[in-house]
Structure formats: structure tokens, C-alpha cells
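Heads up, the thing below is written out as C-alpha cells.
Other chains dropped; remaining ones untouched in position.
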Amino acid sequence: MITLSSDFGSPYPAAMKGVILRQSDARLVDVAHDFPRQDVRAAAFWLREVLPHFPPAVHLVVVDPGVGTDRDAIVVRAGDHALVGPDNGVLLPAARALANGPDYDDLDVFRIAVDDPESSTFHGRDVFAPAAATVHEAGVDRFHEDDGFVPTDAFVDLQFPTATVSETGASGEALVVDGFGNVVTNVPGDAVADRFGEQVRINGEPAPVRRTYARVGPGDRLVTVGSHGNVELAVNRGRGDEAFRVDTGSRVELEY
Amino acid sequence: MITLSSDFGSPYPAAMKGVILRQSDARLVDVAHDFPRQDVRAAAFWLREVLPHFPPAVHLVVVDPGVGTDRDAIVVRAGDHALVGPDNGVLLPAARALANGPDYDDLDVFRIAVDDPESSTFHGRDVFAPAAATVHEAGVDRFHEDDGFVPTDAFVDLQFPTATVSETGASGEALVVDGFGNVVTNVPGDAVADRFGEQVRINGEPAPVRRTYARVGPGDRLVTVGSHGNVELAVNRGRGDEAFRVDTGSRVELEY
């Protein structure tokens, strides 16, 4: 099985699929091709949320603001999964989740040999898709240097910023906004887990903490804990990002 | 085969796919993930149009404005198909079409056991996807109470409103607007079937009745009969909803 993720929109992902299907009969599953363009952190967040639900697979990821520079192309082996994509950190949070641990010891990283990184090549199609197919056909446990994958210890990591939680609240930021306008923060859900039914202040303005959207009226704001386990700013049947006036990267100050 | 339908956009459907693929090798086919958000009636309409074209399958549907309330999760067995989703009526019009009849006698409905309906669980991923996979693996004819599916006679139904047709015209409403702006009404196509080439009035304004869009000029309005068999308000290479100033739920008065 090979999953595909990118910020390519359409129809570029189909070219990657064609290339893979010339090399492999793997089942193909799209994760998303509408990740915010060139937003490595947002893609890394969603991949960490979604990929751990999959059975063992090769995950092809192309969110690549550095295309055309000399950034490397890498494969990360994480447990019985492998991730293939640019060396910009986008693969790492998901890889750690798939390897079931925070340690690099559980991850093996390989550099993909690329002939001319600055060519006008479409790397998704001409570098990453063939590499994903090769890894799939060789086996996640068995692809190796003869296939063009050179072990490396030097790679770009990506860590999500950490929120600070205190007696009086929490200070964090908006990690991503989903398509519905729900704002996922980096504040752990524990910060409000014993306050359902109460009020808090978000960036100075009051908002109710509720277990589910349905606990407030349509159009009303709420603070809740999303399925990802983090504090989420939302509006029942509306857009939380607009109601709370925050966007990806905005500060989120939560006061009890 | 399992089809997937939702109003989730992206990338949430991929998490459902991952969960299913851990339980099943079923072929997965996306129907749509951009149904109008939380619009149960629009989703029910499209599912009734689309699902009957499929061979026997399990149809996973998550359009669920009641998530986080105590609404039930259900499975509907309809002929050699099964539909899995929230108990809000969204499954019923398609289920009746798949069972080839208007009678409930042809449908068996089962309640899915859910531990904590008010948790911050992502029901699509944590309740409906596993249930769909379980139904698929057990077989549409063979899933039963031991799998957590309890027969029930109490479920929410959904009927589309009926138009009235008279000697002088028809009175109905706009059921849905498709992505092109074509307005599907609940007025049966018979109401205009012998009037191709003539004029009618829609909400007081004249419009030509034509068999196909190509029978009027680009940008021109027409009244036609869609492939769904209902009267449709459209514009050749344009948007009918704007030209006729109607939206989902608007009254549509047709006068000969």
C-alpha cells in the first residue's frame, strides 16, 4: 500500500500515480492533495494525525518549498512503515508517531540519490514517486543502498512548538486551521479537561468550554478538545478562526 | 466494496480509510467528501441519485450535524447493500432506492453500540469506519447482534417534500444546487415533458423549456429535465441558481 499526500491540487498527483503504477501494483490511497501550499508544518501536523491509522504502508509526501534548491530527498523507515519525501522535516512527526516513540533510535533515514536537484524536473513525479514504488517493491524492511538509498544521520527535523500550562491558564499558539475553520492549538487537552461546562478567556475574551460542538447553539463559539487531543477553538456550524480572529501561528492565551 | 461519503473535506476521510484498511481489504470508492456541510437533505438526495448505480456494497456516510448529541449510529440493510451512518435520515432515501421499493419492510435497521456518544471522539473514524469494515467483513447478509448491531424499529426517516402539479403548473421547491449551479427541484419531469420548445414562467419570469442545455445560447436560462428525472433550472455554461435567484429550499412556482 502506498499513500499519497501533497499540496499539488490537481491534476499533478495523477502523474505520480501513473509513474508508481508502471513499477508496482500497490494499492494507492490519497491522504490529501490540498495541504496548505508549501506549509511544511501544517502538512506535518496532519500527517502525524492521519498516518498512524493506516496499516503498514509506504507514505509518499510532497510538500516541498525547497524544490529546486539542493535540499535532499529522503526515506524514513519507521517501524513497519516508510515515508518518502523532501528533507525539510515534514516526514518526522508522523515518522515518530508511526515508530511509536519519540526517539530517533527507532528511525532509519536514507538519502535518495538525485541526479540533478536543480533541473526543472517535477520531483514528485520523477524522484519521489519512483522512490516510493521502489521502496514498496523492495519491502520496507529490505530496501537498501543498492537501490539508491544511502543511510544518513544528517536530516532536517521539525518539532511543533510547545505550549506552557500554568495554574492560571496556558500560553500556546494555533498550529493549524482545518477546512471547517476549527483552530487546532498546541495546548494539551488536559489544560481544560476538568473545566467542561465552565468559561475561560481566549486572548482576553470569554468562551465556554464544552465537550462537543452540539453543547452550544449554532453560530456560537466554544473551546473544546479535538480528536487530536489538543485544545480547539471552534464555532458550532461556523468558523472558529474567524470568530476567534486567529490563524495558523497566532498566539493563543488561555486564562481560567 | 465500501463507498465513502461525507462533508469532511480533507484530510479527515483518509483517517477513516486507514481504519478500514486495518480491518479489511475491501475496495474503497469515494462518492464525495464535499457535500454541503451538515446538510442532511442534500446529502440524502445525492446518495439516492448515485448509490443505486453501484454493485452490492457497504456505503459509509457521515453527514452528521448531531455529532456530540445522543443521536444513534445505525446500519441499514437494503437488498444486497448496507448503509452505515448517523441516525438522522441521511441513509433512508438511498436505502429505499437500493431496496427497490418504498416500503420499510424491505429495510432492516440496526443500532450500533457506541460507548460514549458525547466523547470528543471523531465518530467517522472511531465509530462509523470500524462499523462499516465489520459489516463488510461479516457480509451484508450475515452481520448480527454479536457484532454489536442491535435490530431496531425506531429510527429517523427523511422524506423529500412533494411538489403539487396542477392544470396550470406546479408548485415545489429547490431540493439541491449542484456544483455547476444547476437547481434540482422536486417538480417531477413529467410536468414539462410535453412542453419542450415552449415557454413557462418560473417564479413569475418567463423561461424556455428545452431538452438539453445546448438548445439555448451560452449564458441563457432554461428549464429542463435532469438525469435525475426532476425539473431543473439551469443556464447553458452558467449558473442556474444565480440566474433564477433560488437556493436550496427556495420555493419554485412553475406556470404554464
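For reference, chains read A and B in written order, and residue numbers begin at 1 within each chain.
Simple rule for what comes next: contacts are C-beta pairs under 8 Å (C-beta built on N, C-alpha and C of every residue); 3 or more make two chains touch, one makes a residue touch a chain.
For clarity, every value in this text was computed on a predicted model and none was experimentally measured.
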Because only 2 copies sit in place here, please give the count for the whole complex. 3
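By our rule, only the chains that are shown with their structure count from here on.
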For the pair chain A and chain B, the C-alpha centroid-to-centroid distance in angstrom is 32
Across the complex, what residues on chain B touch chain A? 8-12, 14-15, 17-19, 21-22, 28, 37-38, 65-69, 118-122, 125-126
For the chain A and chain B complex, residues of the former touching the latter: 1, 3, 5, 29-35, 46, 49-55, 178-180, 189, 211-215, 224-227, 237
